[in-house]
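There's a structure below that I have some questions on.
The other protein chains are all here in position, but one chain of the complex has been omitted.
For reference, chains read A, B, C, D and E in written order, and residue numbers begin at 1 within each chain.
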Amino acid sequence: MKTAIFPGSFDPFTLGHLDVLNSALLVFDKVIIAVGYNSTKNGFFSQQARVEMIKDATADMENVEVVCYNGMTIDLCRKMKVNFIIRGLRTTTDFELESVIAQANKQMNEKILTVFIPASSEYSFISSTVVRDVLVNGGNAKKFLPKEIDIDKYLKERE
Amino acid sequence: MKTAIFPGSFDPFTLGHLDVLNSALLVFDKVIIAVGYNSTKNGFFSQQARVEMIKDATADMENVEVVCYNGMTIDLCRKMKVNFIIRGLRTTTDFELESVIAQANKQMNEKILTVFIPASSEYSFISSTVVRDVLVNGGNAKKFLPKEIDIDKYLKERE
Amino acid sequence: MKTAIFPGSFDPFTLGHLDVLNSALLVFDKVIIAVGYNSTKNGFFSQQARVEMIKDATADMENVEVVCYNGMTIDLCRKMKVNFIIRGLRTTTDFELESVIAQANKQMNEKILTVFIPASSEYSFISSTVVRDVLVNGGNAKKFLPKEIDIDKYLKERE
Amino acid sequence: MKTAIFPGSFDPFTLGHLDVLNSALLVFDKVIIAVGYNSTKNGFFSQQARVEMIKDATADMENVEVVCYNGMTIDLCRKMKVNFIIRGLRTTTDFELESVIAQANKQMNEKILTVFIPASSEYSFISSTVVRDVLVNGGNAKKFLPKEIDIDKYLKERE
Amino acid sequence: MKTAIFPGSFDPFTLGHLDVLNSALLVFDKVIIAVGYNSTKNGFFSQQARVEMIKDATADMENVEVVCYNGMTIDLCRKMKVNFIIRGLRTTTDFELESVIAQANKQMNEKILTVFIPASSEYSFISSTVVRDVLVNGGNAKKFLPKEIDIDKYLKERE
Partner (left out) sequence: MKTAIFPGSFDPFTLGHLDVLNSALLVFDKVIIAVGYNSTKNGFFSQQARVEMIKDATADMENVEVVCYNGMTIDLCRKMKVNFIIRGLRTTTDFELESVIAQANKQMNEKILTVFIPASSEYSFISSTVVRDVLVNGGNAKKFLPKEIDIDKYLKERE
């Protein structure tokens, strides 16, 4: 059975992430969504809220697990005995940044392979940054989010 | 009459912005320069100072209006009944970032069209970031700024 | 009245071009689609066939004219007394190439302004190159082309 | 059993391709290397020679098949009942080109998923173009090629 | 005698920086490594610690000097009577950012020439950002650092 970790901050989880997840589930038997905690940067949503949103969005999907983690992704890989990392790519800027990280990870643990999945063109403009920008300005971000996520509930929790 | 909004932080307004503005005025009958307020990031100059500098620089130009705004650009467009957004492009990084925002805006309001104007090569290295970096280090940024802007006055006001 | 030239090889005219044309017609009062002839490279379709396809696709549109041209785009601009050039942008590679050409044109005739219109995300993967590649391999390219273009007719004419 | 097609011109197959192949074999149970025939461009090596070189280089590998094909990659996928396409990525230019093709393929057959594998940094400068450039100038390209490929033999066959 | 300044934050100095330094010493007779102080951003290591690490790493090298500086690089150049600036390049994002800065510097002092040195492919994924990310997560960054740097000592000093 082939398992991959799909790490990210998912702040919040968008239709773009869901699209990459659906593609990843075609390739791998199981995908573990790993919600990172960045000690130097406060999230817009709490790590716990981000996990819950992803659980809402993937409740009906088999072979998906959602976990929290701190520290390095390769340490999580070793702990969970997983050798594959999934990353979605939207832009050339994404590609360069992710390539550097993929190489560094491989250098630190040569068993780790990062696999890139291109964003579908209809979601290529959806990033968590864009969504947060809409939310912070009181806009309606629902068309960028999985329909199962009740974003208003999570926005209230932030207050 | 065709009107476009030219949004930005303009912190400060540079010769590069002026060049894009001049080009935009050839295409549109009126251009509204909209100085954004970013709630998560303090500006180098106050929003009010930035507006004044632009007014200094465009005092002799017809068909230019300068406004402040908070919130989303598409909300400003709706409020001002404007369907065109102008953005200048210097680098491929600009292009990717701006394309994502243009698509997201179009997705939220299909009437909104973003038009890109390439920076002239002689101004392609002038960004507000470069200017602030010069100013913060006590350097002379005058050759990057419209001659009508008395930058020393605004620097004093910051203190 | 503001008129722009939309130059290209349009070999063939795709849904991506149509999308840029529709955006351009919002900004300009009239758009002249100028089908270039490249003396060093044979087209896939003849210049005449390309013009006809565009006429098919734009038959119901007002304020659109289709012309053929040889030589430089800025010479066509001068001849037609037009100062605006429209170019669609899909990728950063497009952006860099087009920026260089826009600057060179401006350098040769300072009145010429090139305006860039970003491709909508749903058409961002459609290029004439992709379409020709599909056609040359006997694939079905109809979903990449305006519905008014009877591509089979033009393919037969090539034989 | 999950099978992927690794299409390309492989003119010739390099250490960079071998690196991508080795990564792909970790993810997929079988990889079919599909050597394309480009009707509009003569290869440096014949399609048959390119197939033989890959067979030389992969003789000791299990779960690898080498095939020739003409036409579109998605037609090959359908014929071979394979839904995954593998592409290696070295540069941002690669990424943009491959993204466009991946989207177009998905648009023509929604079952097709393209998975990108980043080139290892030590092979990131090796392309078939570089190798051919060395060979055409009488240089020694052996350090860019799998050691099982007797390139001199294939060079002689070209004459 | 030709001297160049190699400015940066070097937070910390990596094998990638060492590689660029070694190349720079082939071109120039002397290289001054200038460790910048960014007033708006706290470093991970103190400016003093960064200087010491570079001295550790370059102890056996001739023609290398290490200095601290605040303010603009071109002011340091003038003060030290040096007209050449060295910058290493890893990615296209680096290239665009550095080109803008190089042009701005040249505009402010036309005597200043920035020379770019490409990172060797084996170090192209090593950035100070990656190293800090490893360190902050308790990982082992030694394979990214010159062997003369006792990183544990400097990490202890931070506490």
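Keep this in mind: a contact is a pair of C-beta atoms (placed from the backbone, for glycine too) under 8 Å apart; a residue touches a chain by one contact, two chains touch by 3 or more.
The model shown is predicted, which means the values in this text are computed figures rather than measured ones.
Only one of the listed residues, E:89, E:136 or E:155, touches the absent chain: E:89. Interface residues of chain B facing the missing partner chain: 92, 121-122, 124-125.
By the touch definition given at the top, chain E reaches the unshown chain through residues 2, 23, 26-28, 83-84, 89, 92, 95-96, 98-99, 102-103, 106, 113-118, 120-121. Touching the omitted chain from chain C are residues 39-40, 70-72, 74-75, 92-93, 96-97, 99-101, 103-104, 107-108.
As a convention for this text, only the chains that are shown with their structure count from here on.
Simply put, of A-C and B-C, more C-beta pairs touch at B-C. Inter-chain spacing, taken between the CA centroids of chain D and chain E, is 38 Å. Chain contacts: chain A has residues 92-93, 96, 99, 103, 121, 124-125 touching two or more partner chains.
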